[in-house]
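The structure that follows is given in the form of structure tokens.
All protein chains but one are shown in place.
The letters A and B name the chains in turn, as written, and every chain counts its residues from 1.
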Amino acid sequence: MDVKKIPKFIFLGASLLSVGITLAILGFMVVLAYPIFSQGMFWDMLIQPWSPGQGLFGIGPMIVGTMSIALLAVGVSFPLCCGVACFVGVLHPRGKGKMLKGLVESMTAIPTVIYGFVGIFLLVPLVRGLFSQGSGMCILSAGMMLGVLISPTMILFFSQSFSLVPLGYLNAADALGATTAQKFFYIILPCAWKSMVSGLILSFGRAMGDTLIALMISGNAVGFPGSILDSARTLTAHIGLIIAADFDSIEFKTLFVCGICLYAMTGIGVILVRLLAGKGRG
Amino acid sequence: MQTRSWLWDSGFALFAWGCSLALVGVVFIILGFLVVKGFHTLTPTLIVGDTPFWEALLLKRQVFDGLFPAIVGTLCLILLAMVFALPLGLFTGIFLAEYASFRVKWVFSIVFDILAGIPSIVVGLFGFSVTLFLHHYFFAQLFPCLLISALSLAFLVLPYMIRTTQMALESLPLGVRMTAIGLGATKFQNIIYVLLPASISAIVSGIILSIGRCAEDTAVIMLTGAVATAGIPRSLFSSFEALPFYIYYISSQYADQSELMKGYGACLVLIFICMILFVLAHLIKTKVSQKLMYRS
Partner (left out) sequence: MQMNPKIKIKELGFDYNGLPVLKNISMEIAKNAITAVTGPSGQGKSTLLMTLNRLWESQEGANITGQIEIWFGEKFQDIYDPGFSVSDLRRRVGMVFQMPNPLPMSIYKNVVFPLKLKGEDKQKDAAFRVETALKKAFLWEEVKDRLNEDARVLSGGQQQRLCIARALILNPEVLLLDEPTSSLDDTACQMIEALLFEVKKECTILLVSHYLDQVKRIADTGMRLSQGQMIQEW
């Protein structure tokens, strides 16, 4: 009898280990950021500027940097992805659309460091030349490149949402003489919008969590950015840059605060998506 | 009315076409830029520098000026990371698909969604801090190294492995899942003899995608042991080179044009590797759906 239970315990053990790792990642950061919590500095840190000379180790500018680049990326990418998803899912589901979908799928294999590399040597000089202000390494460049990075996943997500609309509805609309645009706006969109919002949230999370593009293209200045042509630093790039500091210093501790912020942001995104999906089931 | 709906219809089609052309244009510009700039560097010298080709391959002589150490480093990383992630992810996926109750499944899948959403740099930060912690208090000889990087990468791809295994098992038709049980097999026998072999293609395709993820990641390895020059990794506890890190490093630290050109070449090599893995995974997945079609 006992022998039969062994596999179950092995599999259960593996699962618990996996869950444990997820929680440990958060736990480790909370524990290591403890000195900051104990001195009551956590919430202040989220809004203060970064100015070590004045003893200020706030990650406010980094939060603003992350949000603005991610928002720009999603803002640029969303309409584009809607258009491509319509092409692939609604207008030309066979033939041309299939080819384009294949191209989009293969785009998901392109590493982010490649986008960063091309960004530095192609996009940044372009922006620098166009806007003869600043070095070209700014929120605009990083946002645009990040938009390209997150597009393939968003497109595939959207076109999958479109394909889940029941065939009966589409047949009814066709038989009643609806044009393609009418079919999309009156039938497909109302059915698929919840799923599309989930995709949007997940892509936003992905944009917030990317490191290389921001690190390579956004300039990494520590001040609060004033415009999209300003250089900015994201939470992720900050971690990559400060990692060389002394382990016991306050600067190093701020990295864990960054980590907690990122963990929390993406975690909230996941929960939001779940809530959205849950409501749909009713 | 007729012209109004015609206007909407044309506008709709125009928008979709415009977006698609824009996307295709951007992809071709990005890839074309790399090809144009880096194509001429695609020679054996790019990989092995001045060292004779076969001697470098058989590890007889060190390579100083080529991508070979970085490629080997990436391969070692992939291998090690999968050694950790594969069994852990497979077993967890099996548990979720076959043993977990509805509530447990629900809770666990939220946790794994969160794991999947954690930014890679945070995983790297975790790996780095664990290393430092252990170094401080237990193993003074422990530094960021191949082993730590591989473990951290394993954490990164773990959710993919779990999800792939779980979905592969759950999407098997009821007939396949219940036949052996009906003949008296235990749950474990069913899994080993029937379910896993039936879903092997989907799982393998997931493995390949995880491998691709390991090959392309930079943020994790940046913090846990990747360096610019280290040669072939000497042991599990040594630092190492990796292709994506090399690209990142070159982009900001290139000393002259020839080094920059090597960077372009490295980009092409990395894209090539990732594309091969992608096409492989795609072919295996298509083979699955063809097999299913013929079965029904």
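We take it that contacts are C-beta pairs under 8 Å (C-beta built on N, C-alpha and C of every residue); 3 or more make two chains touch, one makes a residue touch a chain.
Quick caveat, the model's predicted, so the values are computed rather than measured.
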Given A:A178, A:I228, A:A245 or A:L272, the one touching the chain that is not displayed: A:A178
Residue touching the undisplayed chain, where the options are A:C191, A:A221, A:I250 or A:L272: A:C191
Hidden partner interface residues of subunit A, rising order: 94-95, 168-169, 171-179, 182, 186-187, 190-191
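Please note the rule applied: only the chains that are shown with their structure count from here on.
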Where subunit A and subunit B are represented by their mean Cα positions, the distance between them in whole Å: 18
Subunit B to subunit A touching residues, read off their complex: 5-6, 8-9, 11-13, 15-20, 22-24, 26-27, 29-30, 33-34, 37, 87-89, 91-92, 94-96, 98-100, 108, 110-115, 117-126, 128-130, 132-133, 136, 155, 158, 162, 186-188, 191, 212, 215-219, 222-223, 244, 247-248, 251-252, 263, 267, 270-271, 274-275, 277-279, 282
Residues of subunit A defined as touching subunit B within the complex: 4, 7-8, 10-15, 17-19, 21-25, 28-29, 32, 79-84, 86-88, 90-91, 100, 103-118, 120-122, 148, 151, 155, 179-182, 184, 202, 205, 208-212, 215-216, 236, 239-240, 243, 247, 255-256, 259, 262-263, 266-267, 269-271, 273-274
